[in-house]
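Apart from one protein chain that is not included, each protein chain of the complex appears where it belongs.
Letters A, B and C mark the chains in the order given here, with residues in each chain numbered from 1 onward.
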């Protein structure tokens, strides 16, 4: 049987690693993201693996706020056009499907914002704007930044960051919880 | 090694079973479906298992034609409202998640159309309109209607039927292939 | 109001186009596919758009027969290894994500089988085996082979072909409908 201490300790480690990243974030970069979300005709999100799941959690909340949001790869997602925003996340900035989507979006004159841990990556080069997260990337096997597995810290913090983006958009909107509730899916 | 004849024979059997169903369809019911698709503010589709995949194939095409379409259960699907259409498919008409969604949609005063093989089912009772397919249902282990496995024939014909609905809507629209092409997802 | 004749006529057109393709299929190619499905440790399926949905319909049936099947891109899909089969479908044989996956699978020494309409495509070159379908591809705007929209006929026939593959595997297995039923998802 595992000691209860180990579980508590791991929970603390994970939260403290995220707290440390929160102190290193550049709020100005997040501000630009918020500005572009509000300015966009429609918001498209795309990532691979667990980063995609974090983006989907955010996408659902943006929909609750009244934005038109699409997840790239889902059945009813239309073509991206000029005036739309593509929000991508890739710790390494090298995920090939994500880099390829960013390139295609740029060709359509859509705005691309990348959440990434590598400001020198291919993805960072393509994107119009970056939100840098100082987390270890998936194939970085060191423990300097995080003792967690692979890209876990990047993926967790991507979620947290977008939760704070949602919270900020919500506060600005002046809408109440009761105002948003009717947008929630009601057939499940 | 399987005889080549067996493969050819099975392919023919499957297509002939679908041809037989095509002769038994009531075009008036399909006409109502087409009318409601055109009249709806937004189209929601829902089913379980392979029927859900057939509906998703149709949903993608309806999106290409310019309709606003949502798959129930996907991340960015909003609440259904009065003026929307819920299109469901269930061979038996008893799939609990589908029946439950149909009931909830009716409470919102959305229109519900059910593609089903059982006109006496719970789902048939709830729906505003039916499109009846005379196929064996998933738990009907007889071979009178189909020698295929479980609901296979129902699922195949649901796809075919909706392909002909799309084709009819497309012909009516007067749009060319080139007109529709720009709607296709362009980031994959 | 649309004439009922138009609906009936479109349904017949679609089924006849599929019947025509059935006559042109090379059963020997399908035989190889069946052989490789039975020989594989695990089966991975991948495609884009509506072809992906057709493959998923087949994947579910292969699972019912007792095969270990994964859809590339789903959350719990593991790495492909030597001894596994990657089954892909692309009308044009040029879909970039599919071509890229086929290349990666080949590097892992997995077997790749491609269902395609173009025997000269990049995908056809990479694959160990082909199943050729003589259908118009998505960007082929002619009407010589099909008057349907874009890749519709290819996508429909991919489904049909795999339904006959399933039916053949099932007949060979000697299992009854009742034997397969307990494999069906039982939590929905």
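Criterion: a contact is a pair of C-beta atoms (placed from the backbone, for glycine too) under 8 Å apart; a residue touches a chain by one contact, two chains touch by 3 or more.
For clarity, every value in this text was computed on a predicted model and none was experimentally measured.
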Just to verify: which one of C:28, C:108 or C:173 makes contact with the chain not shown? C:108
Touching the absent chain: which residues on chain B qualify? 53, 73, 75, 96-97, 100
Extract the touching residues of chain C with respect to the undisplayed chain. 44, 46, 56, 59-60, 63, 69-80, 86, 97, 101, 104-105, 108, 182-188
Absent chain, residues of chain A that touch it: 1-2, 4-8, 10-15, 18-19, 22, 25, 27-28, 30-31, 34-35, 48-50, 53-54, 56-57, 60-61, 64, 95-97, 139, 141, 148-150, 152, 155-156, 159-161, 163-168, 170-172, 177-178, 180-181, 184-185, 188
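Going forward, only the chains that are shown with their structure count from here on.
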Interface numbering overlap (same over half, different under half) for chain B and chain C: same
Distance from the CA centroid of chain A to that of chain C, rounded to the nearest Å? 34
Starting from the mean Cα coordinates of chain A and chain B, work out the distance between those two points in Å. 34
For chain B and chain C, let me know how many angstrom lie between their CA-based centres, rounded off. 20
Residue numbers in chain C touching two or more further chains are 53, 96-97
